[in-house]
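Note that this complex is displayed minus one protein chain, with the remaining chains in position.
Let's look at chain A:
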Amino acid sequence: MSLDPATVRRIARLARIGIDESDLQALQGELNGILGWIEQLNEVDVGGVEPMVGTGHAALRMREDWVTDGEARDAVLSNAPDKAGPFYTVPKVVE
């Protein structure tokens, strides 16, 4: 599989990373280089093998459903790039 410029643009769009048209060709070359190298995994017979999601040492734990980190609003907002009162601000989304 090999990425064409349209696919690179589409991935960048999905990842919400703006890319300059001037970077497109270099990026396409690098990503194709990595993908070409990764193709070696097609040699491996993975029939009947379960995917490994994590290392599986920790069993999922349950806990009581109560707030454990509450009352920290000011701390949570302390690094906001822009805020209005106790709210984050963003450009207008709904007309």
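Criterion: contacts are C-beta pairs under 8 Å (C-beta built on N, C-alpha and C of every residue); 3 or more make two chains touch, one makes a residue touch a chain; residues count from 1.
Just so it is clear, contacts and distances are computed from a predicted model.
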Omitted chain per UniProt, picking from "Putative membrane protein", "Phosphate transport system permease protein PstA", "Glutamyl-tRNA(Gln) amidotransferase subunit A" or "nitrile hydratase", is "Glutamyl-tRNA(Gln) amidotransferase subunit A"
In the full complex, chain A touches the hidden chain through residues 1, 3, 7-8, 11-12, 14-20, 27, 30-31, 33-34, 37-38, 40-42, 44, 46, 49-55, 57-58, 60-61, 63, 72, 75-76, 78-82, 88, 90-91, 93
